[in-house]
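The complex appears here without one of its protein chains, the remainder shown in place.
Labels run A and B following the written order; every chain starts at residue 1.
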Amino acid sequence: MSLARRLLISVPYTWLLALFLVPFLIVLKISLSDYANSIPPYTPTLEVGEGWSGIKEFWSALDFENFVFLTEDALYIKAYWSSLKIAALATFFTLLIGFPFAYGIANAPQEWRPSLLMLIILPFWTSFLIRIYALIGIISNDGFLNQFLMWIGAISDPLVIMNTNLAVYIGIVYTYLPFMVLPIYATLEKLDSSLLEAAQDLGCTRISAFWSVTVHLSKPGVIAGCFLVFIPALGEFVIPSLLGGSRTLMIGKVLWEEFFSNRDWPLASAVAVILLLVLIIPIVLLQRNEQMQREQNK
Amino acid sequence: MKKPSWFNVVSLTVGFAFLYIPMIVLVIFSFNESKLVSVWGGFSTKWYGELMQNRAFLDAAWVTLKVGFISSTIATVLGTMAAFVLVRAGRFRGRTLFSGMIYAPLVMPEVITGLSLLLLFIAVGMDRGVSTIVLAHATFSMCYVSVVVSSRMATFDESLEEAALDLGCSPWDAFRSVTLPIIAPAVASGWLLAFTLSLDDLVIASFTAGPSATTLPIKIYSSVRLGVSPEINALSTIIIGLVTIGVLVASITSKRAIQKQKRGELLAEH
Partner (left out) sequence: MNADAPFAPWEDETATPLIEFSNVTKRFGTFTAIDDIDLKIYPQEFFALLGPSGCGKTTLMRMLGGFETVTDGRITIDGTDMNGIPPNKRAVNMMFQSYALFPHLTVAQNLAFGLKRSDMPKSEIDGRVEEMLRLVQLQKFASRKPHQMSGGQRQRVALARALAKAPKLLLLDEPLGALDKKLRQETQFELMDIQEKTGTTFVIVTHDQEEAMTVASRIAVMDHGKLKQVDTPDRIYEAPSSVYVADFIGDVNIIEGQVTQLAEDTAELSWGEGKPAIRGMAGENLSISTSGAFAVRPEKVAIFTEEPMDRHNRVSGIVEDIAYLGNMSTYYVRLESGALIKSQIANNRRISRRSITWGDTVWLSWTDTAGIVLAS
């Protein structure tokens, strides 16, 4: 191996080992430690100075106590469960809005499509936080939506959306919509319109042709879009913390509070490890979907 | 050309209204005279003036820009190297781990990335501040850069490099005078992406920032928790404006480039 090649590989490799893998191993290790009222707030700490016996002592003090605690305290199980539920439902709503949206763009006149796509991507470049903030201005009790509805006389008392799970759903749909629209658009755009004509030629009605050709062939895009929304939504912190109420349970928020408010680092680490385990399944599914798409495009 | 159906028109209108009305309302209310965000009290730019007086925001903005600039530059160098490793280096020991570490941060929840980096910085006794945020941001954005650059590299005709060697270049000269100019647009968009991600990040910065350094998102987050304020409206409007101009400029330049390419191809037919 030439020196240049070795250098090329080792620099990013070392960086990632030091700043991605090692930190994660530290999380894993602390998740097996116990909470202690000290600095740092966990025990044991590795005393390399004491030699082999120090390492042995350190090793024997690690246990799965935090994980056992997570299964015993209903709060955590509920938080995982409600994160899954919120992420799944929000993904479904995003698909409900995103599919017609993507379909509309794919069927817009050719010369409009680049501009329409840019309008989809533009919010994606705008700060995430600012978009959620903008949404607060709409859905809060004295927000634009309530004022508008009261002005036209549709309601007399403001709708309470802020600080509920509904606000979290709206927030996820609003911020992750581009992730759903873009992959679906990508598959719809490649769709050969003569396929629809062929289906109709072979006796399909327009609706059944839409169903059996368009919907069927856009499945890879739909699957990719769903996972691209579901995976980040599951670990979301900002949305439930700003839009959700005190009763909105999401695991990202729990982790944050466990760490910053309760200072229970070992427990926060255990929460993180479990969250990652929960995420592995959808991530693997997403990767398989992408691989299948790549193979089909060959 | 078939006419757009009413279904398409409705779904596009509803979709774009949903995406844009909140931001438009935000922009309008940033020019509101009244302190009450829900009542229109006449046109004014006074909140912009107040924002310019607010030291805390200005300091945070400066930190954010500094972090964004340094971290995205590091991320671009490392990410481009990583893209070369992914596409070109062939098989080597630990390749699977390497590509795993490149793709994992893309799907890793921010709370976990933030937590793990914080625990690392504490373990090695590093003081938290600008430098720790830079390290954290460079790490996760290098993965995005490497994805952007490696997708460009995958379509790169390797015989271009061979031709450069064949015509007398040393390997480094070939990289500098052929490879780099050709992949430059992808490297630039990687940098931009890294920069945006860094400016945008709240969660990881919250974990890795110390009391000495506060970024703009952290500042915005803490004031948003207290409710809507016209100053934040003004700040958001400025950011939205800058991003819009940036994206417009970028898309116009790329459109120009495409048109130029098309004119060139037309020329080739004669």
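The criterion applied here is as follows: a contact is a pair of C-beta atoms (placed from the backbone, for glycine too) under 8 Å apart; a residue touches a chain by one contact, two chains touch by 3 or more.
Bear in mind the structure is a predicted one, so any value in this text is a computation, not a measurement.
Among the displayed chains, contact with the absent chain in the complete complex occurs for B. Here one chain is not drawn; of B:Ala61, B:Ala164 or B:Ala205, the residue touching it is B:Ala164. Mapped onto chain B, contacts with the missing chain fall at residues 157, 159-160, 162-170, 173, 177-178, 181-182, 261, 264-265, 267-269.
Everything that follows uses one rule, which is that only the chains that are shown with their structure count from here on.
Averaging C-alpha coordinates per chain places the centre of chain A 18 Å away from that of chain B. Interface residues of chain A facing chain B in the complex, by the touch rule stated above, are 1, 4-5, 8-9, 11-13, 15-17, 19-24, 26-27, 30, 40, 97, 100-101, 103-105, 107-110, 114, 116, 118-123, 125-138, 140, 142-144, 147, 174, 177, 181, 231-232, 234-238, 241-242, 252, 255-256, 259, 265, 268-269, 272, 275-276, 279, 283, 286.
Contacts from chain B toward chain A in the complex involve residues 1, 4-5, 7-9, 11-12, 14-16, 18-23, 25-26, 29, 37-38, 78-79, 81-82, 84-85, 89, 92, 94, 97-98, 101-102, 104-105, 107-112, 115-117, 119-120, 122-123, 135-136, 139, 142, 146, 171-172, 196, 199-200, 202-203, 217, 220-221, 224-225, 228, 232-233, 236, 239-240, 243-244, 246-247, 251, 255.
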